[in-house]
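Missing here: one protein chain of the complex. Every other protein chain is in place.
In this document, chain identifiers A, B and C correspond to the written order of the chains, with residue numbering beginning at 1 in each.
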């Protein structure tokens, strides 16, 4: 009835506060945590603080992603939990967007998610359990004006997550998608006095990921929405 | 940053195992719990076990619902948490359905939800906080053949919950809707050997309600889906 | 490959310009048209203009709806096309809504739709063809603040339509739901100069209903959205 105990986790993408909150929370829960980003420089402090292992990886490169999983496996073992937390975006009027930037944004938000998920699924299927979590956004379910590339990438990631949930859940892999509907508060930032608690707290978001990881397989969440109390939706 | 501490809860509807699981879990968490159903006879054992207060109420009757809240308030105080867990259904080919039964099903699933939510909201707005949770089903988001009345009621309840979330969240009331996508295991039933964990566990569902109740207001869920690992969706 | 030729139509509800546009268009297309409303007084001019037959009927009363279909059948034959175009609403802060008005709104928007659809389906199944169309709104897919009763009714109607489409389409009955996302221009009103074409044109909406009625059964629409070019969505 209980979920298999998760001992290892890999978090890919480190663009904002959520990854740091996840690393801290999962480390505190006793998991061995690996975190990967294109630029590991900005992960040094987090690594010192939490003991998390850091890896350099461009998630849109199949070879680098394969190597990442091989390296993580050597260092902490096959990850029981894999979280894809990277995304790419470029904004502006549709007619002014630069094709190469759109291509890159789509690759980071969606194709990289596929590459990471595929490597994760291969290893988890051998064990018969594991969890793959995807970080979505408002743009996962609503295409906003002047933001087509982000909508394309986040819609695609949701399609991937839904297809994987249908395919892999019956094989014991928990796949879940989080719709983060609102801005995430920057680390160290404080709320403005007139609108308290108006931005998502990355630590609170991370608690939701942990909650989903603890669900027994007879009661799994595929999708959950999160937004501040005052957010329009 | 933390949610206001919930001290009292009212659960309306007691048709299946979920209400019992909620009563047990919230009681164990230290809340004073009231539970209402049309027929309180079947609540006696649960009440003895948990100390929950029981009330007779037909949720589709405005006067009875009003009186329920007055009575609950006298006994345990204004409920900080209200969960609407009742639903009505009648099945069969559309052409064979009995209008009075359809009307009743729609009233129990949706109109009763409105009546309970309105009484709850009035009291919570005075305090400036509180949580109103609605139990949905697969039929909340998909209208199945030969089940039009259940789809009507559950779609309507979701419309109510979404409208309330938009209206009341910025006033401090947390409104959430749970899509229970699958059959709930009967109390005491055991899994068949060939399909373990193929039914939702009411205790595990209740843990998800508790999780949502604990969310700080900067990171609230409006909707969450739950289903067994092997459920088609 | 072609749809059966529709010769008779019944339109229920006559609250705004859409019903009049439908009566005119279907009459012009050569169908014998019946139109029902609680108050037939306001239908007199339309009847004179188009030759449509008018009937008094409160759509939430099972007996009146049954009688309506019997009367229509005597006058123009079994309707090949039935359009449910009635809705009820009451607005305001959730806590201020009057329960009896909410109940009535829900009944007109949803329960009446069921009663009409059931009578229609019984007669169409005997013939093996027919079309049942439902008029939805923005509130069919989005629950707005201070408008819970309308959301409840329109969500419920959509659940009914979706359940019916799954059940009845394979039996030859075309069921379709129209999401009218925006205000409908009042008959005779002209656009303001600064925002031309900013309201839905009831004649143009009616053309969409006719288009769906002409679809061959291998290419049926279940749902279609309509909104003015400048409408936010």
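Operating definition for what follows: a contact is a pair of C-beta atoms (placed from the backbone, for glycine too) under 8 Å apart; a residue touches a chain by one contact, two chains touch by 3 or more.
Source: prediction; values computed, not measured.
Looking at the complex as a whole, the chain kept out of the display touches A, C. Of A:20, A:108 or A:148, it is A:148 that touches the chain left out of the display. Within the complete assembly, A:106 is the residue of A:12, A:83 or A:106 that touches the hidden chain. Among A:166, A:195 or A:232, only A:166 touches the chain that is left out of the view. For chain A, the residues in touch with the chain missing from this view are 62, 93-95, 97, 99-100, 102-103, 106-107, 110-111, 114-115, 117-118, 121-122, 125, 139, 142-149, 151-168.
Of the residues in chain C, those that touch the hidden partner chain are 1, 165-166, 169-170, 172, 174, 185, 197-201, 204-205, 207-208, 211, 215-230, 232-233.
Note that only the chains that are shown with their structure count from here on.
Chain A and chain B have Cα centroids lying 31 Å from one another. Contact of a single residue of chain C with at least two other chains is seen at no position.
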